[in-house]
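All protein chains but one are shown at their positions in the complex.
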Amino acid sequence: MIGSEMRNKRKKWFSLNLKGSENQKTNACSCGRTPAGCQAGETPKRNDGFEQVFDVKMGRRSAFKKLTASLLTGAGLVNTTCSVTAGKGAKEKAQIGWDELFKGNYKLMTDAEKEATVKRLVRAYQLRTGKTIHMSAKNAESDVLFGYAFNISKCRGYMDCVAACVKENNQDRKSQMQYIRIHEMKDGKGFNFNEADDNYYHEVPAAGHFYMGTQCFHCDNPPCVKVCPVQATWQEPDGLVVIDYDWCIGCRYCMAACPYDGRRFNWSKPEVPEEAVNKNQHYLGNRLRKKGVMEKCTFCIQRSRAGKNPACVDACPTGARVFGNLLDPNSTIRWVLENKKVFRLKEDLGTEPKFWYYTD
Amino acid sequence: MSRLKVFVSLVKDSLDTTTKGSKKYHLWMAFLTLVMLIGMYCYTLQLKRGLSATGMTDRVSWGLYISNFTFLVGVAAAAVMLVMPTYILKDLDFKRAVLIGEGVAVAALIMCLAFVIADMGGPDVLWHMIPGIGVFNFPRSMLTWDVLVLNGYLFLNMSIPFYILFKHYQGKEPKAAFYVPGALISVFWAVGIHLVTAFLYQGLQSRPFWNNALLGPRFLASAFAAGPALIILVLALIRTHTAFKVADKTIRKLAMVVTVAAQINLIMLISELFKEFYAPTHHSESAYYLFFGLGHKGALLPWIWTSISLNVIATIALTFHKLRNNFKVLYLACFILFFAIWVEKGFGLIVPGFIPGPYGKIVEYTPTAIEIGVTLGIWALGAFVFVILCKTAIKIETGQLRFKG
Partner (left out) sequence: MKGKACYTLFFASLLLCACKRGRTKGEKYRTIIDKIQARSKNYHGVSISSDRYITGQTIAVTENSRTFSIPERKSQITSYACTACHTKPLKEMQGKGFKSAHWDIKLQHADSQTMRCTTCHDMTNPDRLKSLTGEPIDFNRSYRLCSQCHAKQFEDWVGGAHGKRGGGWAPPRVSMTCVNCHNPHKPRFESRWPARYNTQKVEESK
């Protein structure tokens, strides 16, 4: 029975209906929208990754689906019977938990499905903490390609950017994760990272030194994206290299592939004090992560997709950081690229970073 | 229907066989179970705390698990050195040993998969990788290639011996037309699994230590030395402890394979060392770290130099016919060669790839007790699987176990 249902729905993954029969109607599609809106969302039928890759229909797929669906339903039944006595909140939590556990890859979701998962995550946070967060699923704007430039002459090593980044992006306070590293280099030795210190603590700028910041460079030919076995990381149309934290399996292959030390792994459960959580979030950006997944700088997608500058750019007191739209011929970033002597790190690797360095 | 009956009977008989044995056998299996249980306990600790329970960090993000995985892929691939002569070259000398070789391959592959899963940050979402219901980034990601070839090889190495044993169990001769194509594929496949695993590392421009064209061939050479060396040791044990007789000739031929592979491996090592140290570039730093240490940091120094010396000693010993044909020397040489390659192709390869980091930061890696516990547990699992497989196979092959229908 479930098998035939699955066939009719042609969904990309499975979700269980544990709420009971009152939702039968809307459950015809579990994307959380009204049936009409949902249909609209579903009409451009999109394939899952496997079909996308091969561009063919797999006969075995429906068989797989049937099998998995029945397995999951069995598990789901056990779950519902266990939580019969539990309160309404607990049941809802369980439902959200199941829907989240078996949702698909964000990259392949329709807009309606993206909204639905964001809604679930907001609700889950509300159930857990009683507080409301704002989470966006805003897609990339057309005619936008984000780029970044860093003025080596201007950076004075204050690390205000690092502090702002940690706060903005809800990074794990326990392991003191930081996306940005500021390297203190000796004058007269060139860009010698080997002898640079990225964790200095003295009055800055120190005499005879200069400073250079690194973070994820959002390469246009990103090696990390290529190696991910499940497409949990990809390049968005606006050039941002993002991660679906819920799809990542934690193999850390991307980390080995990144030549710029741009990626971070949650070796244990990340901890952010509730009062310090930045509640303005994006699904692909600073929403709270779990243990065992990758994360990295997203050029503050929650800010940049709304037209703001990343937190590091805003925090920099010396104006060493320039951010903007590479496709806009009048943008400041374009002026920097066209008029300053710019260079990028490890250009010979062919990764085409969208992060340039320049001097006055 | 009758086939099912035979199968049920086979399962029953093999259960019977594997649960009976001498006191020594029971003690050995109890010991393996204990180690597996300890490993499982360590793994639950790791699941609870996250991978911070291991010694890995953002700097060295792969450690003992992936090292063992890499090495064991080689061991699994080595079964080809028995399969090829037996099924394709029709060299009857190998016929008796081939099943053991395939058993080693199966055990090694199960260990490989276990190590990969132990290394995952999210083993609960592993289904994201299952083609069809998850998203499989094929053919772009080398890791997906590796998943395919490893599982395919596991399937080949389980189905061929199973078919042969199943026939023998019924007292029938297996049909060559049935298994020879499979065996043929498995020969290429074996080369494939190790080459693909090498490509996993070789394809990373961010890690110059791995990003060299010799890595794949070197993987193969070391695999064809270490794998058959292990099989020789296993055969030696089986010869002395069971009724299963393996001819001296088989072992001598295998020893020849080990010798040639070890010699090629050594030549490639020299070539690699020459490249790194004759004209050292910025990219030679990992090699400097591995062989000489950088600054005050040189945790791998004792390991790699032990490994290299043992490697050289074993290869020299194997090169002389007189020494090689002395089985005592042969076994010792095989053992030290196996250990040497385990160090060199294990953490001697993986860890220096991360040191120094992309920006020259040197952070060393030391595995934690939990990590070592899980590793030992997985090795015990491999040994356990192998013993069970072999016990049934040997009983069938020696004619002690037959279908009584």
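So that you can tell them apart, the chains are marked A and B in the order they are listed, and the count of residues begins at 1 in each.
Everything that follows uses one rule, which is that a residue touches a chain if its C-beta (ideal position, glycine included) is under 8 Å from a C-beta of that chain, and two chains touch if they have at least 3 such contacts.
Everything numeric in this text was worked out from a predicted model, so none of it was measured.
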So there's a chain missing from this view; which of the remaining chains does it actually touch? A, B
Name, in rising order, the residues on chain A that touch the hidden chain in the full complex. 53-55, 141-145, 147, 149, 151, 154, 156-160, 162-163, 166, 175-176, 178, 182, 198-205, 220, 303-309, 313, 316-319, 322-337, 339-340, 352-354, 358, 360
Which chain B residues would touch the chain omitted from the figure, given the whole complex? 57, 59, 138-140, 180-185, 188, 361-363
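The rule is short, and it goes like this: only the chains that are shown with their structure count from here on.
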Listed in rising order, the residues of chain B that touch chain A in the complex are 49-52, 56-58, 61-62, 116, 119-123, 125-144, 147, 200-201, 203-207, 285, 353-354, 356-361
As the complex stands, chain A meets chain B at residues 13, 48-50, 53, 58, 60-61, 64-65, 68, 104-105, 107-108, 175, 181, 183, 192-196, 198, 214, 223, 226-232, 246-253, 255-261, 264-269, 291-294, 349-351
